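Take a look at the structure below.
Left out: one protein chain. Kept in place: all the others.
The first chain written gets the first letter, and so on, giving A, B and C; residue counts start at 1 in each chain.
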Amino acid sequence: MIIVMQSRATDEQVHAVERRIKDLGLKPHVSRGEFRTIIGAIGDESLLREEFFAALDGVDSVMPIMKPYKLASRDFHAEDTVIPLGGLKIGGKTITVVAGPCSIENEAQFRETATAVRNAGAAMIRGGAFKPRTSPYSFQGLGEEGLRILQAVGRQVGLPTVTEVMDVRDLDAVARYADVLQVGARNMQNFRLLTEIGHLRKPVLLKRNPAATIEEFLMSAEYILSEGNNQIILCERGIRGFDHSTRYTLDLSAVPNIQGVSHLPVFVDPSHATGRRELVAPMALAAVAAGAQGVMVEVHPHPDKAMSDGPQQLTPDAFALMMRELAMIATAVGRQLHKPK
Amino acid sequence: MIIVMQSRATDEQVHAVERRIKDLGLKPHVSRGEFRTIIGAIGDESLLREEFFAALDGVDSVMPIMKPYKLASRDFHAEDTVIPLGGLKIGGKTITVVAGPCSIENEAQFRETATAVRNAGAAMIRGGAFKPRTSPYSFQGLGEEGLRILQAVGRQVGLPTVTEVMDVRDLDAVARYADVLQVGARNMQNFRLLTEIGHLRKPVLLKRNPAATIEEFLMSAEYILSEGNNQIILCERGIRGFDHSTRYTLDLSAVPNIQGVSHLPVFVDPSHATGRRELVAPMALAAVAAGAQGVMVEVHPHPDKAMSDGPQQLTPDAFALMMRELAMIATAVGRQLHKPK
Amino acid sequence: MIIVMQSRATDEQVHAVERRIKDLGLKPHVSRGEFRTIIGAIGDESLLREEFFAALDGVDSVMPIMKPYKLASRDFHAEDTVIPLGGLKIGGKTITVVAGPCSIENEAQFRETATAVRNAGAAMIRGGAFKPRTSPYSFQGLGEEGLRILQAVGRQVGLPTVTEVMDVRDLDAVARYADVLQVGARNMQNFRLLTEIGHLRKPVLLKRNPAATIEEFLMSAEYILSEGNNQIILCERGIRGFDHSTRYTLDLSAVPNIQGVSHLPVFVDPSHATGRRELVAPMALAAVAAGAQGVMVEVHPHPDKAMSDGPQQLTPDAFALMMRELAMIATAVGRQLHKPK
Partner (left out) sequence: MIIVMQSRATDEQVHAVERRIKDLGLKPHVSRGEFRTIIGAIGDESLLREEFFAALDGVDSVMPIMKPYKLASRDFHAEDTVIPLGGLKIGGKTITVVAGPCSIENEAQFRETATAVRNAGAAMIRGGAFKPRTSPYSFQGLGEEGLRILQAVGRQVGLPTVTEVMDVRDLDAVARYADVLQVGARNMQNFRLLTEIGHLRKPVLLKRNPAATIEEFLMSAEYILSEGNNQIILCERGIRGFDHSTRYTLDLSAVPNIQGVSHLPVFVDPSHATGRRELVAPMALAAVAAGAQGVMVEVHPHPDKAMSDGPQQLTPDAFALMMRELAMIATAVGRQLHKPK
């Protein structure tokens, strides 16, 4: 950590910084330049916080040298993390396509969708049972009945399942019925939920909050990792932007950006990011071209009758077309879609 | 709700929209212009959702006429909501200043701070027991021990208390010890927590999420209101911005903007918004000048030794100076700081 | 245009809106709902501005039905615009790769780069002569000498050239030396420059401003189109975002989003968007997968010695590798890179 003093900082203020560094068990290293005095803290920076110094008199700014996450970092774990799930390997060179309706509305609707997306090549099925809705007056999901349908249909079509957990009190139920737990964008910094999920030994799909920097996103993964669960899939799903012709702004450069600093697999959800059906396939293709290890898209047999998110759900036919294009893009970048045996 | 058809929409597509409106119990009203056909839905728009139409073929865009929130709206409740709390009246023409340390570190530190801010004129004391921290390696708060200190010191200094609840499982404990419950910015869309808090009959301080529009903020208040709890204080605490010389970007025009559409009291937290001590007082003054009904600021007897958020905490002396200036600003805008008897 | 009245609007206020609509030559159409009165203006909306109504008493909001741009719209011109330039066809199904150094530093450096990128398959060469630099103390470009080098080298390697014009006073010189004029992101709303460029009959590459909505971007194109120049290439180059690990946030969904509403070709510049060399190739591939009709990347023979933007410039070898991957992605989406005869 490097502490830059103000140009008018006194010797006493410099000494106070040195003392603070020593108190914390590191070694101060003072460099007096022509314009500024700069103090380095030599040793294990993970013992430090910027705020230990920023509040001292005479300090202009504090610059951390180390990343604040450790277990999520590629410095700590150089190889790509690959998460085995049944016959599926998530991460590395394989591309995993997750598909299904926004909400599980009833067993017939979910089975129809799941069958269609499996036949088109999806490797995992998704469907919401507990739905985070902006309005208290909107459909809130079927709850545990939805979980039951999820599991039953997953077994019928022979694919693993993913669904969102919104509340620590539902964690046991969701973990019992689903193969992968999703932490939604609004819960990315629900730290108590992250900690509880860290105690499980199940894969987690962690969505990026629309206001989160990449560092904050990885710090949320660190919460889960630090409790011992390293089966984490990161999912970019759009950040808050100023152009409202799309719901969010898909931050696709986050894919190679995260992959440079972290070993965890990165997925992209173009359905929630754009909120518009006609943009989903182009952005799914772009995600794979950019190196994403998976995409998650919403599919509904009758989007115009969907109980939530109709405008962004693909029809099964549109999904099947997208899968054929995705396969070609995957080949072009030296990867391949998961092929079930 | 107004549905604008694409310029090439067919008659059949227009009919489908009309049918959908009728199915939902409203009356369609078709207007064929030179370039576009436009369909109004006459009746109770609260029965509709944009997505019921946006997913239909031939639809270009859907424009709601009514606001999606009702109980939070000034149309529903024209007068300012004033929340009584002991001798304090929150909202209306009174300005409530809430102060205290970021974290309750121990009883002595909290008592020293609480006494100082009460003497300088604060009307309520704050202090974190459960701390939402970006890093799992940062100090996470004293937990229930912190709540106990909060209550004990609150009684000693004779001021009501506010503290954050992060987890539904802590709700009973927090409600038992604190006078006002805070929902933090990261939990603004933790809908299950909002629903549970709606069942209580205690004041809630609801912070705006850094990525939330004002409409989304009011929809979160609506979750609480729709369960019967109308003692809600809204708190602007900075939105995510692109200039990192401050932690967040304080959106001060949100104050008169919200007050125009909602009856709920609006507070401002300049400490978290700016993250820099020297900007706190100017922005607190600006908040009151803009019409805020309260400000919440962090105060610590020794900010350079604080266990969290040192750089943004005021010393008791700086706080006392700010209070004198605030009183003058309040008078200038025809309001006044709460005066304890 | 639809004018929504406030819930308490008086009859007189409704009449005032009707009169205003008639004064402007359109027909008012009043619909009194249960909660609100809504007034449609039937006729040529291009005669209206929202502000003609928003300032009237009793008006709650004004919703335009038509897009504010006309000539840039696909409603006006359904087919993709294809711009012929020598043997090159820009737009439609062809993918055009533009490459070259950030700045033209001297003839040898530019010739070396231009030769290398041509050999690797670039269809056009770029190089800055007038450089918009944030700091007055940074290298500002070679000026007219740079233009001379641009033209000379362009002829030697047999490729068309593009360079930025920053000032109306340089327009004649730039138009004389270069084949395509670039309007930089900072000048996207330099309306006087746009108007002058509209008088030319040369292709223009118009970059999106980092704060511009897509509608504002197309309105800037409309300035050029309305003066008679329809040879416009739109270029997404990153919007202002909150995560500073990249320079800007590449808004890749802008590509299919713009292509849905406009007929103009859309390019992507991943070099300026990301500011980091290792992210350029992944985002160039993603751009083509998303449907972009061109990419523009910075290449320098010795990026570590570049006089500007070194960290984001590719080496010629890295560029050649990217070109091979781009060709495969283009094939995967049914398009192809421009092939010189």
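We take it that a residue touches a chain if its C-beta (ideal position, glycine included) is under 8 Å from a C-beta of that chain, and two chains touch if they have at least 3 such contacts.
Since we're looking at a predicted model, the values are computed, not measured.
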Touch criterion as defined above, residue of B:A211, B:A306 or B:L337 at the omitted chain: B:A211
Residue of C:N106, C:N119 or C:S138 touching the missing chain in the full complex: C:S138
Sole residue of C:T81, C:N190, C:Q231 or C:S253 that reaches the chain not shown, by the stated touch rule: C:N190
Absent chain, residues of subunit B that touch it: 211, 213-215, 239, 241-246, 249-257, 260, 270, 273-274, 276, 278-279, 282-283, 285-291, 325, 328-329, 331-333
Touching residues (missing chain, whole complex) on subunit C: 46, 49, 51-52, 54-57, 68-69, 132-138, 166-169, 186-187, 189-192, 195, 209-211, 216, 219, 222-223, 226, 239-240, 277, 303-304, 306, 308-311, 313
Subunit A, residues in touch with the chain not shown (by the definition above): 2, 4, 7, 29, 31, 33-36, 38, 40, 42-45, 63, 65-66, 75, 240-242, 244
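Quick note on the criterion: only the chains that are shown with their structure count from here on.
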Topological distance between subunit A and subunit C, in contact steps: 1
Centroid spacing, where centroids are CA-atom means, of subunit A and subunit B in whole angstrom: 26
Subunit B-subunit C separation of Cα centroids, rounded to whole Å: 39
Where subunit C touches two or more other chains, by residue: 241-242, 244
